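See structure below.
Left out: one protein chain. Kept in place: all the others.
By letter and in written order, the chains are A, B and C; residue numbering begins at 1 in each of them.
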Amino acid sequence: MIEGAEGVLTTTGTPIGLLIRNVDQRSKDYSNIASSYRPGHADYAYDAKYGIRDHRGGGRSSARETACRVAAGAIARLVIPGVRIRGALVAMGQIEIDRSRWDWAEVDQNPFFCPDPIAAKEMEGYLDGVRKSGSSVGAVIEVTAENVPAGLGAPIYGKLDADLASAMMSINAVKGVEIGEGFGAARLSGEDNADEMRAGENGRPSFLSNHAGGVLGGISTGQPVVVRFAVKPTSSILTPRRSIDADGQEVDVSTRGRHDPCVGIRAVPVGEAMMALVLADHALRHRGQIG
Amino acid sequence: MIEGAEGVLTTTGTPIGLLIRNVDQRSKDYSNIASSYRPGHADYAYDAKYGIRDHRGGGRSSARETACRVAAGAIARLVIPGVRIRGALVAMGQIEIDRSRWDWAEVDQNPFFCPDPIAAKEMEGYLDGVRKSGSSVGAVIEVTAENVPAGLGAPIYGKLDADLASAMMSINAVKGVEIGEGFGAARLSGEDNADEMRAGENGRPSFLSNHAGGVLGGISTGQPVVVRFAVKPTSSILTPRRSIDADGQEVDVSTRGRHDPCVGIRAVPVGEAMMALVLADHALRHRGQIG
Amino acid sequence: MIEGAEGVLTTTGTPIGLLIRNVDQRSKDYSNIASSYRPGHADYAYDAKYGIRDHRGGGRSSARETACRVAAGAIARLVIPGVRIRGALVAMGQIEIDRSRWDWAEVDQNPFFCPDPIAAKEMEGYLDGVRKSGSSVGAVIEVTAENVPAGLGAPIYGKLDADLASAMMSINAVKGVEIGEGFGAARLSGEDNADEMRAGENGRPSFLSNHAGGVLGGISTGQPVVVRFAVKPTSSILTPRRSIDADGQEVDVSTRGRHDPCVGIRAVPVGEAMMALVLADHALRHRGQIG
Partner (left out) sequence: MIEGAEGVLTTTGTPIGLLIRNVDQRSKDYSNIASSYRPGHADYAYDAKYGIRDHRGGGRSSARETACRVAAGAIARLVIPGVRIRGALVAMGQIEIDRSRWDWAEVDQNPFFCPDPIAAKEMEGYLDGVRKSGSSVGAVIEVTAENVPAGLGAPIYGKLDADLASAMMSINAVKGVEIGEGFGAARLSGEDNADEMRAGENGRPSFLSNHAGGVLGGISTGQPVVVRFAVKPTSSILTPRRSIDADGQEVDVSTRGRHDPCVGIRAVPVGEAMMALVLADHALRHRGQIG
């Protein structure tokens, strides 16, 4: 990057490097899991693969890594300036939002990125209880991208929905991804799931619904792209769980150090970033393919 | 490939080509959708991207393409001979199986790959009604891979779960993918979702549950890999739906020709094949990485 | 592809498959090299890697494979319609052309793709002698691409010259690749090697020479892209050579069957095709990168 007019940093066309220094590390907090495997965490699988593991801060399996994704996503948004990407938390543990109360303006008014002010209030007390009990809960995140042009993606290799699924599933602790109606589509009839079209502006269709979530046959339709993903409850909890250590001995493991009772909350900006990265990538590929 | 001892075909180490000729095409059946866009189908998105479309048989967006995946999956299974991959249909439209009745032997005893004989019976009449009414329904498929060694995958780039999500979402008509507990994990507490471990054989852990679906932190745990995906109802239905044509004119579209009332049934072997392909690929990468 | 107006085949935007059937195979010709390694050929290296080898026609190591490249190159040329790609043979064994006699029109007037009519005449008798003696000779091929716009390539990853080098070196029997002045540049002074510029048309430079061969810093300059590559003499010759067989026993090997005394001649259209493929790929990437 170089400094252009009025001190604005401008790219010179080549790869951009990002460096984020971790200035708030407390490696000692993790000493008790140096050789014990936290159930539900990557500890055992990592060790089974590499035979060596940096336990401090969770090492390479830590969600700290997503900070880079958020930074990269901010740059990706510049590549697709017309596209509006917004995320929200739509469920936390047992609490689901009421979609009839959805208000994007509420998302920044509560610490949960929750678009339903009444559910957000409820989550406050709920999460407090979870934290006090040393437990954790999962969450469901929804990310929407508006003004995505029709035509991004491809019918077989490089499908937009396949890339979105990969991108969201790659976020730490995510166990499920759905697009548009998602798993709900399995229960619908063909008539109900079809997004009917009427003549719209500029020869483009006006869709009467968006069960497809903006992607059909691997290609964007011009409707908002809607992706949801499920985040499992934080696996590092204070309650002791049965496990084994690196020597195969049976142990009880409980986590100390800093941990979230609901890691899903932090996943909202990460999901937005992954949406931006996938769409920016596809916008560039589409330009290469179609001109 | 060359013919080895006793007429057995043997690979020579280099890429294998597959050619499947479509000997049962009836292109005329599709003439009425040559210039009209079927709602819920890729027709419009494809045309918006390329400006040209082969409507016959659905063209490049047709699920016929998955025949190649199944053939390739058969070869992929040879790469991971110890791994057992099996798929089953666990929901069709409104009907879900009762997991307490799960019997793998039943899967080949009914035309739906359904592991629950009672649900299978119910589906028979249900699907008949759907077909007669010219409608369609969706389905949920579950694919399981047993004897997958711990260590396949990687913590950030090349995550096993991200590649599985991409592979399954790339199957035609799939709108959601989940691993292990999936979306259900969002509702669990950290205690309930953790797969506790006890000392097992050969220094390996014996897991007390498999909420993780065999993947933690992007790496296989040695437990069965469990993936579910949702297939939307077939979008080509006999009931007329409102749409537009390539000139932007409003039309009604109904499909003639051969179509499934539940395309999800055919997705069972496709899902198995994608599981085999992803695991074979990761087994080779793992061998390269770790030796 | 679909048939468009007036029977013209038109792509629908998705991958194009090519199938070339070998209708002129004589596998028996190769029986004497089934278990013996031809010196200078890939036989031993292939067997050392895979432990299994299809000796018929040279198997996977045969230059027959380049037929696909030529076919693909014909399609690649359609992607970059303004670019003119031409190849010529500039040396055969000990005979080099005189560049002052270069005439592109001569290339199609002799069986060697030689642009120098006097050298072509000389090659005729020379190659006849080589053939009669059961020997073979190498060749140097030059491929030129005119009207390549400035800007294709990238400064580090995806350099145009690195991709050209890879493409040409991947052709069977090629042992060297050079761009512009090539190895000759090592002997020049900085003054002599610099391609000076004067103001040209439309704000573009008018270069006074083309030592760079149209690529500087991994990016095309707008000058003709000039690549040369060396093809070794055909390794399958009639003269017996000392070798070993698959059991490690010492043997003498001589080749029967159909073989060229100068495989380099056939490399001319292959080199043109590889140039077209690399440039078409970079033109698409450039459009994606820059718009």
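In this text, a residue touches a chain if its C-beta (ideal position, glycine included) is under 8 Å from a C-beta of that chain, and two chains touch if they have at least 3 such contacts.
Bear in mind that the values here come from a model prediction, so they are computed numbers and not experimental data.
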{"item": "In the full complex, displayed partners of the excluded chain", "value": "A, B, C"}
{"item": "Contact residue for the chain not shown (choose from B:Gly13, B:Pro117, B:Gly134 or B:Pro149)", "value": "B:Gly13"}
{"item": "Footprint left on chain A by the chain that the document does not show", "value": "2, 4, 10-14, 19, 46, 49-50, 52-54, 59-60"}
{"item": "Where the unshown chain meets chain C, residue by residue", "value": "37-42, 44-46, 48-50, 60-61, 65, 91, 93-94, 130, 135-140, 150-156, 159, 161-170, 172, 174-199, 203-205, 208, 211-213, 215-222, 230-237, 239, 241-244, 247-250, 264, 286, 289-290"}
{"item": "Chain B, residues in touch with the chain not shown (by the definition above)", "value": "13-15, 154-157, 284-291"}
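The rule is simple: only the chains that are shown with their structure count from here on.
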{"item": "Interface sides of chain A and chain C: same vs different residues, half threshold", "value": "same"}
{"item": "Centre-to-centre distance between chain B and chain A (centres being mean Cα positions), rounded to whole Å", "value": "23"}
{"item": "Chain B-chain C separation of Cα centroids, rounded to whole Å", "value": "42"}
{"item": "For chain B, residues that touch 2 or more chains besides their own", "value": "46, 49-50, 60"}
